[in-house]
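Take a look at the structure below.
Removed from the display is one protein chain of the complex; every other protein chain stays in position.
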Amino acid sequence: MAAVTNHNNKPYEPLEYSTEEGSLRIFGFWLFLAADMVLFACLFATYLMYIHHTAGGPSSKELFEVKDFMIETVDLLVSSFTCGLATLEMRRGNKKATIAWLIVTLILGLVFIGFEVKEFTGMVQEGATLQTSAFLTSFFILVGTHGCHVSIGILWMLCIIAQLATRGINAQTARKVFIIGLYWHFLDVIWIFLFTAVYLTGLVL
Amino acid sequence: MSNEHTQAHASEHTGFPWKHVIGLVLSLILTFAALWCVTSFAFSPALIVTVIVILAVVQAFVQLFMFMHITEGSKVWQITAIGFGAFIAFCVVAGTLWIMLFAL
Amino acid sequence: MKKIGLKLFAALTLLLVALTGCAADNQNVLNPQGPVARTQFHLIVWSFVLMAIVVLGVFIIFVVVLVKNGKKNNPNYDPEDDGNVKLEITWTVIPIIIVILLAIPTVKTTYDLEKPPKTAEAKTPMTIVVTSADWKWIFRYPEQNIETVNYVTIPADRPIKFELQAKGAMNSFWVPSLGGQAYTMPNMQMSLWLQADHPGDYIGRGANFTGKGFAHMQFNVIAKSDKDFNKWVQHVKSTAPRLTEEKYNEILKPGTVGRMTFSSTPKDDGADLDMSGMDMGGMHHGKH
């Protein structure tokens, strides 16, 4: 296929970039992330618009618990770290450690989802639902879209673990590990903004 | 560029993952700093929000550079794409708020 | 082939010019009947002149280039001709100048139109609340305590502040002869200044689609001299029925109705705005 010029003169090249396909897909994935960022931006914009449109329902100050969202945040930050370690071990060719770190990440992801589900159900029980107000609609959909991304990430990670276990680390699986890593870190970045614009700001405004 | 690149990878191949640990510590510090700003100060909301948004942006950079290897592969194009995406995201958020809330 | 095309074109243009002559003049953007419409008309003419200059320039170059280079053996043929810095600067700079010439009056007018139009003598503005409903226009005179449907009577030569709101779908309040439109939106009040120079009957229309009965949302703006206007108010007060809450709700139901006149308004203004239980932040655009 057409030559890819970027990598040929580099002294060291990670496995995931070694095939043209691999380097194309990683590049394409960056583009996807850039687009996904804009998707979240729209949800953020809508949420910020509606912060005070509570229609008599509960407001952010009444709903957000510092302890809960801090646990979620730290959990996700640590999972981003462990996911980074998985990529690192993958590059070292260490299949077992890669799988192990991925599993740790996955568990942290599940814990995060667990907390989020608990948070949401708690709110619904207090009568704060998707249908209560524009504020809550935009809150649930913004945070929920992130949660949805995380859930898809978990499923995806399971597939990759299965493939790593059966096929070992090769150009293809290495690429997949790298890409899920990008995805996971990206979700962490989105969460940081959620944490800032939704939870912390919710305490201030 | 390639020089620095090789070294980074060399340290990745052996030894303790310093880069990752530093990344984690930095992000934890930034997170708690933001929380601290919100819970411990009685500045104007505008000021606090500005500060925590700046902290969030810094943290995004930590992720991009410490964990996401944005400087590998088609470095220039990747950074451009993310940068342009960030620009559009900014336009969407700032524009919407300007139009819908603070129309002057 | 091409000649036929050109001839057709010429014939058509002539036809168009002829047709403008017989157009109704009480809803014509090009025949403004008030200061707001006039300001906008001047801006339209100015922008048209600028655009005409561009059209002329481009068409001339276009025709010249085609005529010169459309021959089988062009002596000027130069396959490597691919740029000319001077020319490129020219056709960047001239449009920049045109845009500046257009932008300045645009911004100025944009700000001007936020303010009430100037009148001969300093007359106090009058406020009329406009509600678009499916599919009729309801006008409320808070000062006179009158309500009309599908027509509105205004004193001529006096600035009118139309406060716009909607029940149901969004519409847009447009009286081409008197000035440009603004949206009517549920829960977001906007205001629009209009003024008629002379007594007259002007057609207005909903400009933003609202469903089945949309095409029938035509209304009349009847401008009267101050004296006649007062007379009309008195007349309404003494002859028209009162507008009860039931009647009002009935009018609001989807459907088309004819003209109506009432000598009272059912409820107080604010309660009507459907702001129930919400913190609207800065959502009153007309008031900025």
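Going in written order, the chains are labelled A, B and C, and every chain counts its residues from 1.
Note that a residue touches a chain if its C-beta (ideal position, glycine included) is under 8 Å from a C-beta of that chain, and two chains touch if they have at least 3 such contacts.
Rule of thumb we're sticking to: contacts and distances are computed from a predicted model.
A.B. asks: UniProt names the one chain left off this complex as which of "Cytochrome c oxidase subunit 1", "Multicomponent K+:H+ antiporter subunit D", "Pimeloyl-CoA dehydrogenase large subunit" or "Phosphoribosylformylglycinamidine synthase subunit PurQ"?
C.D. replies: "Cytochrome c oxidase subunit 1"
A.B. asks: Give me the visible chains that the unshown chain touches, in label order.
C.D. replies: A, B, C
A.B. asks: Of the residues C:K118, C:H198 or C:K212, which one touches the chain left out of the display?
C.D. replies: C:K212
A.B. asks: Kindly state which of the options C:Y183, C:F219 or C:F262 is in contact with the chain not pictured.
C.D. replies: Residue touching the chain left out of view: C:Y183.
A.B. asks: In the complete complex, the non-displayed chain touches which residues of chain B?
C.D. replies: Here the touching residues of chain B are 74, 77, 81, 84-85, 88, 91-92, 95-96, 98-100, 103-104.
A.B. asks: Tell me which stretches of chain C touch the chain missing from the display.
C.D. replies: 1, 5, 8-9, 12, 15-16, 19-20, 22-24, 27-30, 37, 39-40, 43-44, 47-48, 51, 54-55, 58-59, 61-62, 65-66, 68-70, 72-74, 76-84, 87-88, 91-92, 95-96, 98-99, 102-103, 106-107, 109-114, 134, 168-170, 172, 174, 176, 179-183, 185-188, 190, 203, 205-215, 218, 274, 277-279, 283, 285-286, 288
A.B. asks: For the chain that got dropped from the picture, name the residues of chain A it touches.
C.D. replies: The list for chain A reads 1-5, 23-25, 27-28, 31-32, 34-36, 38-39, 42-43, 46, 49-50, 53-55, 57, 130-135, 137-138, 141, 155-156, 159, 163, 172.
Criterion: only the chains that are shown with their structure count from here on.
A.B. asks: How many Å are there between the centre of chain A and the centre of chain B, using C-alpha atoms for each centre?
C.D. replies: Centre-to-centre distance between chain A and chain B: 14 Å.
A.B. asks: With centres defined as the mean C-alpha position, give me the chain A-chain C separation in Å.
C.D. replies: 48
A.B. asks: If you look at chain C, which of its residues touch at least two other chains?
C.D. replies: Answer for chain C, listing residues that touch two or more other chains: 281.
A.B. asks: For chain B, write out the residues touching at least two other chains, lowest number first.
C.D. replies: Residues 100-101 of chain B touch two or more partner chains.
A.B. asks: Going by the contact rule set out above, which residues of chain B touch chain A in the complex?
C.D. replies: 2, 5-6, 9-10, 12-13, 17, 20-21, 23-24, 27-28, 31, 34-35, 37-39, 45, 48-49, 52-53, 55-56, 59-60, 63-64, 66-70, 72-74, 77-78, 81-82, 84-86, 88-90, 92-93, 95-97, 100-101
A.B. asks: Could you please specify the touching residues of chain A with respect to chain B in the complex?
C.D. replies: Touching chain B: residues 6-7, 9-12, 14, 17, 23, 26-27, 30-31, 33-35, 37-38, 40-42, 44-46, 48-49, 66, 70, 73-74, 77-78, 80-81, 83-85, 87-88, 91-92, 178, 181-182, 185-186, 188-189, 192-193, 195-197, 200-201, 203-205 of chain A.
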